[in-house]
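So the structure is just underneath, and the comments pick up after that.
All protein chains but one are shown in place.
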Amino acid sequence: MSFVPLSSLLQAPTLAPMAHSFAPVVLGDHTEKPGIQLNEIRQFRVAGKGYVFVPAVTAIFGLDELGAEILGWLRPLDYQSATAIEAVQTPATRHAVLGEIVAAFEPRYHRSAIVGAIKDLRDIGVLRLVGFREEGLKAPAPKLPPMPFPQRTLVLNVANDCNLGCSYCFAAQGDYGTPKRMMSEETARRSVDFLLGNSGVHKSVTIVFFGGEPLMNLKLIRRLVDYANDAGVKAGKEVEFTMTTNATYLTPEVIDFLSENRIGVSVSIDGPKQYHDLRRTYKSGHGSYDFIRPRVLELLSRHKTRPIAARATLTHGVTAVQECFWHLKDMGFHEVGFAPVTSASQDEFALTRDEMWQVLGEFRQLADVYVEDALQNRHLGFSNVSNVLSELHAGVVKAYPCGAGLGLLGVGVDGDLFLCHRFSESKEHRMGSVQEGLDTAKQEQFLRQAHLSRKGGCQVCWVRHICSGGCHHEAYTRHGALHEPNAHYCEWIRTWIDLGLDCYARIMDGNPMFLEKFIDKRGA
Amino acid sequence: MNHVRALNKKAQLLKERAEQSKAAQDEDVVALQGSPLGCSLIFDPGWETDSSGNVTGLCQPVEADLYGCYDDCWWPAQVPDQLTNHLNWSDSCASAERDWRKLDLIYPEGT
Partner (left out) sequence: MAVMHKRLFLFFLCVLASLGSRANRAFAQDPELYVLGVHPHGIVVFDGTRNEIVNVIQTRGRAPKELVPSDDGKFLYITSEGRADLEVVNLQTHTVDRVLHLAPPGYRLTIFGVALNHKGDRIYVHVKPVRELIDRYQVDPPQVWSVDVATGKTSKIAEVPQGVVALVLTADEHQLIAWGRDIYYIDISQGRITGTFPLMNPANPKEGALNTLALFIQFERSGIFSIPYYTKDPITNKDLMGLVDLDVNSGKVETVELGDPIPLYSAVVSPDRKRAYAVMNQLVAVDLEHKRILKTVDLERTRYVANISRDGKRVFVSGAAPYIHVYDADTLKLIKTVDLPGDPGVTGFRALPPSAAR
């Protein structure tokens, strides 16, 4: 039956249109050669054994000889240097069909073993069979963590002042460039309430006493510890305390207080006197080593309820890592960690490129000692290695380099909230206050912009899920931009993670219980 | 798995997953996911209502939208086929809002 318009005298044409699907014009060539294709991996050998690291999900596998040889055949190890960026496909990778690989290995291995090895490698995402509907492992799609994100740690600037004048201080010699002030009790209580109130599912929270020099406001700390313990009980949460101090205010009474209240202590000390006094001076320029040494020793002998850590900053001329390490260990510190100073490249205390690589060489030697101890079930206490082992063991896939702005916030002396303690008192990076609450719009904006997927340069780097671009403050100081990856560190970090993988493989295959005993317990 | 050893926790997860299900690979449902709103050239089902489920965000009033939308085939409304069979059904009606009485009606032939 056909239809005609009322006003029309003509017959309508009788073509009946049929549904057609449109063939899109395809631009670009997406064809891959059929066969076996390596996914993004980093393969390495330790003591003759083969291993593979899968960056997409931070998985580490040991391989048997056949598996390692197959990978080496597809892409020879010497094509990758410790410092090279590995893209998903490098030109050096050989395309091969299954038959070719079997033919290459058949004289020495059974066909079924070869095929079995390839299947295993496929199953763990190391390679894929192209043309067989299979894909490489997908890294998790970028998205914001669920909001509101529970708070875990607050770093309180309890004293916006310091009695020392260390030349490299990121807090501008202790007061972040703002008027010297002590945090009031009211603000400190609000901070504790804020932390407990926003801790979500966390069963325990951490308060870090920071500054300036936090012990300049000991009175507040004493009161706050009591308040926080009470508040914690009421909220049904455990409250932990830690403190970073320059050690100049440590008297026996103070030490006892710290010990009784189980406050973990991190002492800022750079090594033996000749290194420490180069930078960690009073405002007069006089070194502080002689003054703090007896106090530190007193701390280490009296305070037994929590581990005491030494945090040493490496600067221009202060790169003798092993010397400093053993000196501090001999003093009695349980853990020693080293951090290269955060600097603009023209700062006089900035490490040169050569010094950075010297430091890495020293790290490597110390790491060897660490591994030897680990194989004997002893923990050396070299924090840098413990940290990287911890992340590798967990298989972290980090969208952000740290918890700043997420589960960790800095609180300024007046109660303002900042990304972390390094941004304390920086108006630009203010994210609300403990009085008004967290500015979630700002937080969301920060998290959006800081997400790893926004760092273009990181996308082809195989350590991206562990490094995630590096410290925001470091980037801000060096590059003037919060969200830039720390490009000046990239090669170094990749080499460092390579070293970490090496240590990890040796320990896991030599004494797997070590990691569970010493590293797993550390927590995120 | 004989040829690989899972070392870290992620590796364990992968190995378990691979061993449990060889064939089943979950794929994200991507159809209609993240389809951005807005009048566009992609097929956005659900133009009957706006993104809040009401009609206040649609073109108002619907008569004003008639020529804009039917003529280029934006929506499959109940109008005569203007592509092939009834190209001139609205020629007498300059403004749908004002002159709707002049719209041509289409009847089956012979009635």
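By letter and in written order, the chains are A and B; residue numbering begins at 1 in each of them.
Note that contacts are C-beta pairs under 8 Å (C-beta built on N, C-alpha and C of every residue); 3 or more make two chains touch, one makes a residue touch a chain.
Model, not experiment: these values are computed from the prediction.
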Checked against the full complex, the residue among A:Lys143, A:Lys203, A:Lys234 or A:Lys304 that touches the missing chain is A:Lys143
Residue positions on chain A contacting the omitted chain are 15, 17-18, 20, 22-25, 27, 141-144, 444, 447-448, 451, 453, 456
Touching the unshown chain, chain B contributes residues 34-42, 50-51, 56-61, 63-69, 71-72, 82-83, 87-88, 90-98
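As a convention for this text, only the chains that are shown with their structure count from here on.
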Expressed in whole Å, how far the mean CA point of chain A lies from that of chain B is 44
In their shared complex, chain B is touched by residues of chain A numbered 1-8, 12-13, 15, 17, 51, 54, 57-64, 66-67, 113, 116-117, 120-121, 123-125, 134, 137, 141, 392-395, 397, 504-505, 508-509
Residue positions on chain B within touch of chain A in the complex are 1-11, 13-15, 18-19, 22, 25, 28, 80, 83-86, 88-89, 92, 104-109
